[in-house]
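A single protein chain has been omitted; all remaining protein chains appear in their positions.
Here is subunit A:
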Amino acid sequence: MFYREAGQFKTSYEADQSLFPIRQDRIGLAVILLVAFIVIPLTANDFFLTSIMIPFLVFSLAAIGLNVLTGFAGQLSLGSGAFMGVGAYAAYKLTSIFPDVNVIFLVLVSGVFSAGVGAIFGLPSLRIKGLYLAVTTLAAQFFLEWCFIRIPWLYNYNASGAIEIPKREMFGVTISGAEATPIARYFVVLVITVLIAGLIANVMRGRIGRSWMMIRDMDIAAELMGIRPLQTKLLAFAVSSYICGVAGAMMVFFWLNAAEPSSYSITLSFQILFMVILGGLGSIAGSFMGAAFIWILPVFLKFVPGAIGIEIGAETVEHLTFMIVGALIIFFLIVEPHGFARLWQIGKQKLRVWPFPY
């Protein structure tokens, strides 16, 4: 009844091609942005920002990155953790070499390095597909992890083998390093994530987004429509790795403050992959939903039962999380490959015809 497009006629193709053609969706987005930019900063405490919102946004961005490659371009990758690592180490080296350059700028530049690395490891995708490609990206994961451990130059020869983020300021506000306030970090992460999500949404409704989906859905027909498979796939690898790289750099600069090679291990790759599968392959909104679910579920399990008087050990929480996520992944892979995003759409569809089901 209330979620209807009746009476909203598009008078131009431009309006019809906009990101949110239905007015209620535009209002919904405006409300979400309002909450994210104003309500949360005004009301949230440090714990909520540091343990929930910042990691949620970082993971959302990483999930968008992997979704570009796997959900939109159809190339399965298990290397996103390592590509995030490339971004982190690149940003760390850059800020060590150029301490006076704005750190946000350096974080955005660090993605270029992971884009390059991603494109190189994307080369085999011309010849191999599916599971076999996943195995080569796995090789990339292990090779890059090896580099993070074995090349001391990357972590400035620290005895610990970890990178520690120095204090950096912008307009007199500390935004990275241990002294940076959660609210400052939150704003940085929020702006970068929202910005990149918006830009990628634009790419997806244009020629290049379509060319990725063409390759994903029917590569032979795509080639026949003039799509060059290698260029198209490499661009997907590069863009995906760029986004993952920026997310990886944000992860250490604005959330963890320090990282070691194991921070960017295969576990992280899988975590991102699960977010993409649960959230919805080929959906940007789904990337946020998947990240929210995977990140917030354990936090929820850890604190909510305790609050209502049921004691659950930390280990049990971990096991429970594994079980729930595992069961859901099997469910989604079998029943609904488009994940939460699709469920959300079905829900909206129902709402559109409510209260009459037919």
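Here, contacts are C-beta pairs under 8 Å (C-beta built on N, C-alpha and C of every residue); 3 or more make two chains touch, one makes a residue touch a chain; residues count from 1.
We adopt the following convention: contacts and distances are computed from a predicted model.
One chain of the assembly is not displayed; among "Sarcosine oxidase alpha subunit", "Acetolactate synthase small subunit", "Transketolase" or "ABC transporter ATP-binding protein", its UniProt protein name is "ABC transporter ATP-binding protein". Considering A:V135, A:I151 or A:A221, the position touching the chain not shown turns out to be A:A221 (whole complex). Touch with the chain that is not drawn comes from one residue among A:I120, A:I183 or A:V203, which is A:V203.
Looking at A:A134, A:M213 or A:I312, the residue that reaches the missing chain in the full complex is A:M213.
Listed by residue number, the positions of subunit A touching the unshown chain are 12-14, 17, 199-200, 202-203, 205-211, 213-214, 216-218, 220-229, 235, 239, 282.
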